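A single protein chain has been removed from this complex, and every other one stays in its place.
Chains: A, B, C and D, in written order; residue numbering restarts at 1 for each.
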Amino acid sequence: MEIKWYIGLAVALFCTGVVGVLTRRNSIIIFMCIELMLNAVNLLLVAFSKMHAASPVAQALPNVASDAQLFVFFIMVVAAAEVSVGLAIIVMMYRNIHSVDINFLNRLKN
Amino acid sequence: MDPKNIWITFPELLAWFPLVAGLVAFMIRDERKVRAWAIGASLITLGISVASLLFADNTKHFALNTVSYYWLKYIGSNLTIGLDGMGHMLTALTALAFPLIFIAGGKNSFKNASAYYGLMLLTQCGLMGVFMAMDALIFYFFWELAVIPAYFLCSRWGGERRIQATFKFFVYTFTGSLLMLTGILYVYQHTFGTQFSEHSFAMNAFYNASVDVKDQNWLFWLFFVAFAIKMPVFPFHTWQPDTYEQAPASTTMVLSGVMVKMGIFAVIRWLVPIFPLAAIRFDNIVIGLSVVGMIYASLIAIRQDDIKRFIAYSSIAHIGLMCAAIFTRSHIGMQGVMLQMFSHGLNIIGMWIVADLVEKQTGTRKISELGGIAHKAPALTIFLVIIALANIALPLTNAFVGEFMMFGGLFKFSMIYTAVAGTSIILAAVYTLNMVQKVFYGDTNAVTATMQDIGLSQKFVLAVLVIFIFMLGVFPQPLIDLTKETVTAVLLRFK
Amino acid sequence: MNAIILTAVWGVLMMLAGAFVKSKSTPKYLAIAGAVLALVVNCMEMNTGMPLLNIEDKNMLATNSMNLTFINIALGCTLLYFLLNGRDIEKVGEHVSEYFALIFFVLCGIGLIATFNTLLILFIGIEIVSIPLYILTGSDKRNLKSNEAALKYFLMGSFSTGIMLLGIAFLYGGSETGSFYIANIISGSAPMPPMIAIGLVLLLISMAFKVSAAPFHFWTPDVYDGSPTVFTSFMATVVKAAAFFAFVRLFENAFGSLQAQWQKLIVVLIVATLLIGNLTAVFQQSVKRMLAYSSIAQAGFMLFAVFALNGLAKEGLVLYAAAYSLASIGLFAILTRMNDYTIDGFNGLGQHQPVLALTATVFLLSLTGIPLTAGFMSKFYMLQAAIHTGKQMWLVIFAVLCAAISAYYYFRVIQAMYFKDSNADSVPVETSSVSTAFKVLLIVTAVLIIAIGLFPSLITDWLYF
Amino acid sequence: MSNVLQLVWLIPALPLIGFLLNGLGRKMLSKTMAGIVGSGTVLLAFLVSLYVFFQVKGGNSHVAHYFNFINIEGLKIGFDFQVDPLSSIFLLIITGVGFLIHVYSTSYMHEEDPKDFAKYFAHLNLFVFSMLLLVMGANYVIMFIGWEGVGLCSYLLIGYWFKNTNYNNAAKKAFIMNRIGDLGFLLAVFWLISKTGSADYHEVFANLSKLTTRDITGITLLLFVGATGKSAQIPLYTWLPDAMAGPTPVSALIHAATMVTAGIYMIARSNVLYTMAPATQTVVAVVGLATAILAATIALKQNDIKKVLAYSTVSQLGYMFLGLGVGAFTGAVFHVMTHAFFKALLFLGGGSVIHAMGGEQDIRNMGGLKKHMRITHITFLLACFAIAGMPPFSGFFSKDEILAAAYEKNPVLWGIGVAGAMMTAFYMFRLYAMTFLGNFRGTHEQEHHLHESPAAMTLPLIVLAILSVIGGFIGVPEVFMHGGHRLEEFLAPVFAQSNALIKEHHALSHSQEYMLMGISVAAALAALAFAWNKFSKYRKSDKEEAGLGKVLENKWYVDELYDSIIVKPVLAIGKYFNNVVEKRGIDGFVNGVGRAVNYGSRQIRLLQSGQVGAYVLMMVLGILVFFIVQLFL
Partner (left out) sequence: MSITEIIFWGLSVLALFCAIMVVASKSPVHSILYLIGVFFAISGHYILMNAQFLAIVNIIVYAGAIMVLFLFVVMLMNLNADAEPKKNRYLQFAGLISGGCLFLVLVAAVTRSADAGRVMQLGTGESGLIKNLGRILFNEYVIPFEISSVLFLSAMIGAVVIGKKN
């Protein structure tokens, strides 16, 4: 299997996430789209790790491919932390204005 | 007594004494005391300056009277200040101007006097530094430092529209000096190094920088714009009338008497010798601009109804000639510029003092509203007439010698330019006499009926100025001798 | 390394203090002590190379004098920030020690991004910096502006994290042997393969986002404006400088050899940033928001470090970080005391609070880049670094013209303080909120700025000794 | 000898001392003291000049160097004085006539306030000082100093009664017109300096080989421009009639006897240059003659006693320039001298009349003064004869010399010159007749006051009258007496260099000369008789002048012409520059930059819409741009 298909898939997922961020107003959904982007990256990283694992040069190195997978692990860790903070912020906003619409608040501009 | 043997050298004294005096002035709360302190301090500075002139040995270009501290040695800049002939002359002008300005201020009351006098003295420090800097970076520092206190002075104690007017002045000059800074940095990259650094900001390093012709051509303009704004040369002059109009009188005196000389000084010290090829290449443009500016400003001056704006435009016309004369690259022209820098400084201060006195007493600056002051204040009128005539370069006054030599230099460069520029001396007569006539002659009116003649302190100041006017008008040779070496050194750069 | 450990530990300590210490002012002193301690151990490491714990870092962290110097500056500025703003932090909300804890965590993250050697540490460091900031931004919970800012910051920050991760993934994929070590991503100076190029651009963009370079700056004004002013102060100074440091480190160490191929992007960034930052700041009425834009404008100057990437640029960056942080912290500290954040609110400050006005003037002059202030020296180094490259002189000229514009808005504040009178019925600052210690600290800050302006080697020498 | 000549600095120094004493001590000095100081210093200067005169007789020329005025690389201008026959003649005229006028002034100005009286004498002394500098300077720069100095004094004295705006305007006009000429002078000096490297007469004339014909023509033309300003020639003559606003002695001294002759002195001094530039000489001659005729025509119809004299001055100066133009340098100088005598006399006489008439200057209101003012009348009449060129009065000799020289050059010049001389005779005797003959036409009050002036005023009149009568005999032409032209002999060394340059010299035959004299005298006599006859019984009439008469009365409308082609346009341009170019153009641009920044700020601010979606969109667009820049460009 050639790497380009995985790249294509990951990029497609990533861009779907970007489109979601651009088009939606519900902050929770935007947040989910960002998670989607992160997952696309995760997929890409793993795919790359397997690509490097297949290359003869890299196979000689010790941790080939594991690096990227650990990186993915850390991304998940960070994502988890981010989610907790992010949701807290959204909840806080909801408490104040009873809405999760990102455009509802626009006192800060210009 | 060799100045080297004194524990501290003249350049140091000249630069740091006003600084310290200024800082001290901030501490003094009582207005009378702080004024006395300012006058005293400026007189001491004058004394130092006179002493330095006595020890001046102008045959040793820069060699003597130069002091250098290690400072930013790893980037090749040292705090080097020194006095050559031109520096001597201009520091003397600065030192002379300030006590006169302070004394002429009389019993003017200022809100927050300590800050006022402190800032004035700081301005003096900046000016001194500019005239003595022997290092491009130090020059830039002082260049800015002279402007900042002046900006505060104008904005704090100025007229109604002071904030906009002086802000324009500040932004304008600041833009110019930033452009110059880029130029300095670029030249710096092409200088030889010192033992600590790859390149050097020292003046000699700049003079010997290997800047090729192509670079000179645009670097020249970076520097020139900065200096042209300061001088100011047409068409960079529009900040000046507004600022002069709005600034407090004594600051205006500093601005026009001394600070505009910074621009001319800088052209001679930091522009022409560094980019001789570009200076030769663009001489026609610069002189053309200057000459156009002379005529232009003179014509405008004819139509001015505000004394302050009137003086401002007349100053622009005079400065134009100085700028043009520098680029003639002739001995006579350059020497004329030297003389004229000093003369113009004194004359214009005199003009401002008179204008200020008139405004204070009558409450108006409108030429059309005044008249007949000669009856009420004959002494003031006599001084004014002498100063005004000096301003239009009547023979045996100081400005004549300078203008004569500058025109002589310009003539060597181009007869056409001289003829066109020469019409400005006619126009100068027109606008000056118009002003004199409308303000001082004729019959008194309601505004001027209560006019009093000037007090003793103003008389003293004006008398000093008049003495200088005639002294230098009859016997300018000392000033010529003082600056001769500088001129020769600068002109050598064209060889 | 020392600083990272200590700040992390101190963060935990502060957190625990929140649970056990009831006095409201104790956390402040604890935090100050922590900052001092961190500074001490960092200096220790600088001078002796002696780590607190001997941890095998697998070369993931680089502790050279440059990085440690930077950490020193960040810690020093934070210390100053604590001293000046300690009381204001207390006023934000109930979780005083938690705020301090978060700030310590941010410092820990700053330690990481100042020393990272792999993209993983960079990523984690940036997240450790960002997440507490999201929280601090939203810490004024009842304030809708604070809410809004937090949400905006969080969403856009996460988005940029996504961009960054995609970039990292592409770099990983494009690198010869599949490595996250920044030194191994590129070998030689051949034309970039497209995958590397994609990764580079994406990483550049995410870093540009963090340093709020246009056109990725949009979060900055809103977030700086909406956050509680004390935290804006921290965000806009120490954190921003740290992001810059990471930016420069990344691009120097990872892509330095290919600089010619991506320099044009930096040029675009610089032009856009300077233009937008300076222009937009001109019209602002709120000083706080004006400072936000000015921070964008200053970022334009700092970007010259990335543009030039030479020794001068590094010295300049360190100086810039110090100068900019000091001046901004000072200004924000004064701003927190103001009754009215608009420029008109500063009217007559010169008469009511001469010390505040004077020091604010020094800070503003420094930000404008007037000689003898640190601000001048830092701009000077930056311009010199750019000119040293011998390329794109027009960019430098453009930059100084923008600096002239910056004088326009900085001086508006000065004008307000000195040349205008305050309204008869209101004072710009409540006298009670200005303690002597505060004034002394401000003066110390101003003196520091002038000292650095006079002797930049006070800081740059650290890089070499 | 030279040791003694070192003392020539005394000559200008004495009036300067007088100026300082009177100027600084104007509050302390009594009128008498001020008068004594003022006249005394000039008298002393006259005595020294007299001494100098005898020293330089025989062609001695001496340069006294005092100090370096300007000494730079490539140019050395000393503060040097030169005395030679030419300057000594002028010294005598200036100090001599000047002294007489000072004396006259003590009486004429007696009604002034003591302070102003002293001020007046100070100015007068300053004028004498400047004039002396002008003629004594050993180089063009010192000459220029005096040159502008006299312009200044003229300004100060014309505007002496500074309350009157018209007087001020006249003063201003004088100064500015002089300045226009000064610019020409200055340019010429620069030209000389840049080519010969010096402004010293000796060096310049010794280095003429360095100058091309173009240079010399240019220099002489520019110098002549200077001369037209100072000596009131076309086109810069209009200031002189206006300058009559000053006190009458001032008019006599400055605007008749001395200052206006500065241009002649300068050209005579530069005779070598002019001889080498025939083209310029032609210009000088033509301009001189044209001025002579133009001014004479105007004088025909003037009714102000001083105005008539003023135009006659302009006219006579024109003759002098004609002389210079045709190479009769001696003749010109001779005419300067005789003119100084009789014109000063005329002015002082006129002053005496005005004094007697209580300030009245319109001759239509005079008449029959012969009875009341005998001395004034006689001296005035003598002066009229002199100026009309009646033999054997002084004017005859000098004018004749010029006309003869003109004839040599071109008979047409002579013809026009004679026509001018006719007009001169006509208007002078019109003036004389209207003033002194017939019946008194003024008010009773004026008539009651009519009286002869005091001795201080009449004495100078008498002295000048004597000089006017006999002054001509120092230059008796060759025809009458061989070797009778002592002035020519005396001045010969000065003009030696240029005489040597004139290759051919066709002298007039004696018969031709007699004929020319005869024609001109006859013409003048005819005009004289006609005027005497016509105006001795002049009656006042309210008839408006019409046609040419009106044009002449209004001075050919030259002032109006200048006003509309120079003054108004300049003012309009100034206004345009001030209101449009400056405010809207340059400053508008500067402010426009500021406004543009502000506008840009307001617009660019709108990008910051406050909406996260928009922000992210911008970011994504930015990403796209960056990708395209990096990957596809």
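What to note about this one:
To be clear about the criterion, a residue touches a chain if its C-beta (ideal position, glycine included) is under 8 Å from a C-beta of that chain, and two chains touch if they have at least 3 such contacts.
Since the model is a prediction, treat every value here as computed from it, not as a measurement.
Seen in the complete assembly, the chain not on display touches A, C, D. Checked against the hidden chain, the listed residues C:46, C:83, C:121 or C:186 yield one contact partner: C:121.
Within the entire complex, the positions of chain A that touch the omitted partner chain are 1-9, 11-13, 15-26, 28-29, 31-33, 35-36, 39, 42-43, 46-47, 49-51, 53-55, 63-67, 69-70, 72-74, 76-85, 87-92, 94-95, 100-101. Mapped onto chain D, the interface with the missing chain covers residues 613-614, 617, 620-621, 623-624, 627-628, 631. Listed for chain C, the residues touching the missing chain in the whole complex are 4, 8, 11-12, 15, 55-58, 60-61, 93-95, 98-99, 101-102, 105, 108-109, 112, 120-121, 124, 127-128, 131-132, 134-135, 138-139, 141-142, 150, 173-174, 193-195, 197-198.
In this text, only the chains that are shown with their structure count from here on.
Chain B and chain D have centres, each the mean of its CA atoms, that are 38 Å apart.
The mean-CA centres of chain B and chain C are about 42 angstrom from one another, to the nearest whole unit. Averaged C-alpha coordinates put the centre of chain A at 97 Å from the centre of chain D.
Along chain D, residues 594, 605, 608, 610, 612, 616 each make contact with two or more other chains. For chain A, residues touching at least two other chains, in rising order: 21, 30, 102, 106-109.
By the touch rule above, chain D contacts chain C in their complex via residues 594, 597-598, 600-602, 604-605, 607-608, 610, 612, 614-616, 618-619, 621-623, 625-627, 629-631.
Residues of chain D that touch chain A in their complex: 605-606, 608-613, 616-617, 620. Chain C makes touch with chain A in their complex at residues 120, 123-124, 127, 131, 134-135, 138, 141-142, 144-145, 147-152, 154-155, 158-159, 161-162, 165-166, 168-170, 172-173, 176-180, 221-222, 225-226.
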